[in-house]
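Only a single protein chain was left out; the remaining protein chains are all shown in position.
Residue numbering begins at 1 within each chain, and the chains themselves are lettered A and B in the order written.
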Amino acid sequence: MPLQQALHQLEIVTTGEGFTDLTAQLNHWIASSRIKRGVLHLTALHTSCSLTINENADPRVLTDLSAYLKALVPEEGFRPINGLGERRSYLHDDEGPDDMPAHIRTALTCSTLSLSIDQGRLLLGIWQAIYLWEHRRHGSHRRVAIHAIGEMNSHE
Amino acid sequence: MPLQQALHQLEIVTTGEGFTDLTAQLNHWIASSRIKRGVLHLTALHTSCSLTINENADPRVLTDLSAYLKALVPEEGFRPINGLGERRSYLHDDEGPDDMPAHIRTALTCSTLSLSIDQGRLLLGIWQAIYLWEHRRHGSHRRVAIHAIGEMNSHE
Partner (left out) sequence: MPLQQALHQLEIVTTGEGFTDLTAQLNHWIASSRIKRGVLHLTALHTSCSLTINENADPRVLTDLSAYLKALVPEEGFRPINGLGERRSYLHDDEGPDDMPAHIRTALTCSTLSLSIDQGRLLLGIWQAIYLWEHRRHGSHRRVAIHAIGEMNSHE
């Protein structure tokens, strides 16, 4: 079978800093694309949210992840990790104190992911889910490009 | 030549926090797939280990990387980087004090990589190697999905 491709944009409404599990939507779209084996590429089309793979079982994992990243990139500015230097505020704050931290949190995580598709579904570990990670305080309308390249079922 | 694909899962036994160089295994598998030019996609099928590209020469680079990430995400909990706030412990500790730090270290590095294949081998810089980075204290059995899409040798 020749390789084929399908491209779509997911629209996600976030309601504040935190995680939206995209896994079911992604598998649903893969099914509609009829690609049975291939690769799915995801791109977050924004600079203040990102894509991450993490645990799908205990919700406290997401609570800890969120608390950690907010402590690593606080709204009140940063200081060298070795303590050798003063606290520095962000220069860019056009959209408020959570603006620049959201850009930095995006840079420290991932804007693109590439995942295998096998048997018409994402090939993931048993505990893995794919999340959109909103880094702004308040929610937003977000778009994620999803692009599959692979082989379709020969019976369709 | 039409594009073709090959999908496999590498099994890696890690013996503790640290790095396993996958580069030779990846090139060996690419040779067996007979794909000469294309892209290799890697996905770590876990939420407590990750994939990274770093130096292949001086082993002290890996020692420093490991020490740094353990200091950035310590087992004893974290505090805002600007010092403006109290230390916070992890809520999720089902599998011990290294459980949640491993999830965070995974989120701060990469779970997927996509690399070019040229002339039947990974196209890498001279100092680059591909590592599985184990973030748990003790080793584990790990799986990495490896998925090549590309063109095979016309002579085979």
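The definition used in the following text is that a residue touches a chain if its C-beta (ideal position, glycine included) is under 8 Å from a C-beta of that chain, and two chains touch if they have at least 3 such contacts.
On a predicted model such as this, the values are computed, not experimentally measured, just so you know.
Across the entire complex, the residue among B:V73, B:A102, B:L132 or B:A145 in touch with the chain not shown is B:V73.
Set against the missing chain, the residues A:T15, A:S32 or A:T47 yield one that touches it, A:T47. Taking the complete complex into account, B:N54 is the one of B:Q9, B:Q25 or B:N54 that touches the chain left out.
The missing chain lies against subunit B, touching residues 2-3, 37-39, 52-55, 58, 60-61, 63-65, 67-69, 71-74, 76-79, 81, 83, 87, 108-110, 113-116, 118, 123-125, 127-128, 149-151.
The chain not displayed touches subunit A at residues 2-5, 7, 41, 43-47, 71-73, 78-85, 88, 90-92, 94, 100, 103-104, 106-108, 110-112, 114, 143, 145, 147, 149.
Convention: only the chains that are shown with their structure count from here on.
The distance from the centre of subunit A to the centre of subunit B, each centre being the mean of the chain's C-alpha atoms, comes to 18 Å.
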